Each structure stands twice: as C-alpha cells, then as structure tokens.
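Here's the structure we're looking at; comments come further down.
Then we have subunit A:
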Amino acid sequence: MPEEKFEPKIVAFFCNWCTYMAADSAGTSRMQYVPNARVVRLMCSGRIDPQFVLDAFAKGADGVLIGGCHPGDCHYQEGNYKTLRRITLLKRVLKEMGIEEDRFRLEWISAAEADRLRTTVNDMVEKVRALGPLRLSAKEVIPEEVAVS
Partner candidate 1 sequence: MSEGYLYFPGCSLKGTGRAYEESLLTLFRLLDLKLEELDDWNCCGATSYMSIDEGAAFALSARNLALAQKSGKNQIVVPCAACYLVLKKTQDYVERYPEIRDHVTASLRSVKLPMAEPLAIRHPLEVLYNDIGVGRIRSKVVRKWAGGPIACYYGCQAVRPYYEVDKPVDPTRMEELLEAAGIPSVPYSLKTKCCGGSLTGTIHEVGVRLNAILLKEAVRKGAKAIVTLCPLCQFNLDAYQSEVCKLTNQDLRMPVFFFTQLLGWALGGDPRELGVHRFISDAASAKQWLSEAKEVAAHV
Partner candidate 2 sequence: MFETNGTARIGVYVCHCGTNIAGTVDVKSLAEYAAGLPGVVVSREYKYMCSDPGQELINSDVREHKLNRIVVASCSPLLHEHTFRTAAEKSGLNPYYAHMVNIREHDSWVHQGEKEAATEKAKDLVRAAVRRIRYHKPLEKGYVPIDPNVLIVGGGIAGIHAALTMANAGKHVYLVEREPTIGGHMAKFDKTFPTLDCAACILTPKMTSVKAHPNITLWTLSEVTNVEGFVGNYEVTVTRHPRYVHEDLCAGCLQCIEACVYKQPRFDDEFNVGLGKRKPVYIPFPQAVPQVVLIDPETCIQFKKGTCKKTCVEACGDRQAIDFEQKDEVKKIKVGTVILATGFQTVAAERVPYYRYGVYPNVYTSLEVERLINASGPTGGEVVLRDGTKPKSVGIIHCVGSRDEYTNKWCSRVCCMYSLKLAHLIKEHTHAEVFNFYIDMRTPGKGFEEFYHRLLKEGVHFIRGRVAEVTDWADDASEEGKLVLRVEDTMSAMVRRIPVDMVVLSMGLEPHADAPEVRRLFNISCGGEGFFTERHPKLAPVSTFTDGIFLAGCCQGPKDIPDTVAQAGAAASEAMALIDAGSVEIEPNTAYVVEEACSGCRTCIVLCPFSAISFVQEKKKAAVNAALCKGCGTCVAGCPSGSLRQNLFEDEQIFEEIEGVLNYA
C-alpha cells in the first residue's frame, strides 16, 4: 500500500434549514476545519433516501455524515423523525455489511451550532482516517488450494 497520507472522502447530506445553515455560518465566522467533507444539500434530512447513503459508500465515500435539525425543530415539523427511524435501521444493515460505525453518523446540528458543525466534521474525519480507506470488494483470486479453517 502506498505511503502517501490517506485523506478520507466524506459525503455529507445536510438539511437546508439547520445543518446547511450551520455550515454557512461556520463560513461567515471563518471557522477553520478539515476540507474532506462534500456537502449535498437537501431541503430536509427526511429526503435522504437510504439508497443515497449506500450509493455514496459504493461509489467511493469513506464516510457518510447526515445533518438535520434537532428533534422537535424540523422546519417541516417531523421530517427528521422519519430520518431517525430510517437511519436507525440502516445502521444495523451497515453493521451487518461490515461497515464500521464511525463511518456513518447522524448528527442534529442547528443553524446556531456552527462550532458543533466544525468539531463534528473534524472529529469524523479523524476517526475515519484512523479506520483507513473503505475497501468494499476485494479482487477475486482463485486459490490453488481451497482452504477450510
């Protein structure tokens, strides 16, 4: 494996009203954080289809971060509760599929919590970096002898 430093790729799905705004205000107040996250903006975390998460992992993301409004604060009243329900089950699936917990996070970050946004991204990138790249499929090698253990 090459010695160059591994830079995790994080796909971040942020809801327009809370977490995306938090990221905006982090910018306005010039908070500095690691450049590894790529934000995909959705109106509500409730729009996040579990397919998006799996697609991101399958297409090369080392981690996926979901940001929504705090429970009770959803701009659309209860979209984030639906998100919570879906993500709860999705986490079990990902676990069974061998994807480490630190690679997938759901965080409630309000528009006021720019600093929380900063620390969350930093923390996640650090943890994912420690895990190394996500390698989903290994190359198929046909062994000389079929091993049984």
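A word on the picks: all candidates are chains of the complex that A comes from, given by their letters.
As a working rule, contacts are C-beta pairs under 8 Å (C-beta built on N, C-alpha and C of every residue); 3 or more make two chains touch, one makes a residue touch a chain; residues count from 1.
Owing to the predicted nature of the structure, the values given are computational and were not obtained by experimental measurement.
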Selected neighbour of subunit A [touch, this complex] from 1 or 2: 2
Help me check something: in the complex, which residues belonging to subunit A touch candidate 2? 9, 11, 16-18, 20-21, 23-28, 30-33, 35, 38-44, 46-52, 55-56, 59-61, 72-73, 75-79, 82, 86, 110-113, 118
